[in-house]
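Here it is, the structure in full.
What follows is part of the complex, with its chains left where they were.
The chains carry the letters A, B and C, assigned in the order they are written, with residues numbered from 1 in each.
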Amino acid sequence: MKFGILVNEGPYNHQASDSAYRFAKAAIDKGHQIFRVFFYYDGVLNATKHSDPPSDDRNVVKNWQKLAEDHKVDLVVCVAAGMRRGIVEDSLAPGFRISGLGQLIEAGIQADRMVTFGD
Amino acid sequence: MSTLHTVNKSPFERANLQSCLGHAQKGDSVLLLEDAVVAAMAATAMAPKLADAAQSVKIFVLGPDLKARGLDPAGVADGIGVVDYDGFVDLAAENSTVHAWL
Amino acid sequence: MGDKMEEEYEGGVVKKFMFVNRKAPYGTVYALEVLEMVLISAAFDQDVHVAFLDDGVYQIKKGQDTKDLGHKNFSPTYRALEGYDIEKLFVERESLEERGLSEADLLVDVEVVSRADMAKLMGEMDVVMTA
């Protein structure tokens, strides 16, 4: 089955991004496909390459990066939401790409299920 | 057609669980995750409300989120199923739509 | 508009989408950014529904005036949705009543439905987007 995932909140302040990551990983491990993960609202902040959390905690940005690397998951950051919040091409960690909100609607159409994680 | 409703906030702090239960249809499933897992414990003041809801919808709670908060899965109210992320994925696949109550 | 968009979107699938608004405007950005999502969805020729319930009903309250806040007043955009062929707007009656509001307080034409009917409608959707 093809899942689309929407992440509404940034890393650390809310668990939303962690839950989305765990869900995506479990889905892949079970043989499902992640059609796309779309980052909207404060969710765009997950894409920052400058995040450097304490070494005894999880690294939310790296978790997403690794998922993209290992399983070619399409990680898309909303351009307009990113501009409001200072996430631009220069700030992107590897594995993320910036695009329009249409990519979210497209995920809603193409995926068998859309699953949203937020505050 | 059936819906998996997800709720991630404590019912002591937010109204989203109540709003969810007011809209879930017979045969739908409700998954409590993140801070909402506290609602699943048999000993809380919320238990009667959940027991009531469990008459018409299936209620689940995410085990890893219970454990993180020091809540014993053995203390979960009767009629509420404990699942892990695998189970969450299965619920999302089994139902035709997923509705996150944010 | 419909024909043009159908050409642009090649999938040909038409799903029932619902954008659910449960939060008041201005205190958080969700109302505004959901509205931007709804506008974009118009380009994909889907069966779009927009629901207002709980504090989401305040999003379409008449008379919003944000001059003293500096925020952009985006409420007139709800009235522009019709021009994008987004005409299925639903408001939950119980949510209005708890807040002492009535249909006359709303700035856009909507269908006021009971909680039970809103629940039923939600159950018919393929994709539910919330924030």
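Assume a residue touches a chain if its C-beta (ideal position, glycine included) is under 8 Å from a C-beta of that chain, and two chains touch if they have at least 3 such contacts.
None of these values were measured; they are calculated from a predicted model.
Undergrad: Given that a single representative of each chain type is displayed, how many copies of each does the whole complex contain?
TA: A x2, B x2, C x2
The rule is simple: only the chains that are shown with their structure count from here on.
Undergrad: Counting C-beta pairs in contact, does B-C beat A-B or the other way around?
TA: A-B
Undergrad: Measuring centre to centre with CA averages, how many angstrom lie between chain A and chain B?
TA: Here chain A and chain B have centroids separated by 24 Å.
Undergrad: Please report how many Å separate the Cα centroid of chain B from that of chain C, as a whole number.
TA: 27
Undergrad: Two or more other chains touching the same residue: where does that happen in chain B?
TA: Within chain B, residues 97-98, 100, 102 contact more than one other chain.
Undergrad: Return the residues of chain C touching two or more other chains; collapse runs of consecutive numbers into ranges.
TA: Residue numbers touching two or more other chains: 30, 127-128, 130-131.
Undergrad: Of all residues in chain A, which touch chain C in the complex?
TA: That would be residues 6, 8, 40-41, 80-81, 84, 100-102, 104-106, 108-110, 114, 116, 118 of chain A.
Undergrad: Can you check the complex and tell me which residues of chain C touch chain A?
TA: Residue positions touching the partner: 11, 13, 15, 17, 29-30, 33, 36-37, 40-41, 43-44, 46, 127-131.
Undergrad: So in the complex, which bits of chain B are touching chain A?
TA: 6, 8-9, 33-35, 64, 84-86, 88-90, 92-93, 97-98, 100, 102
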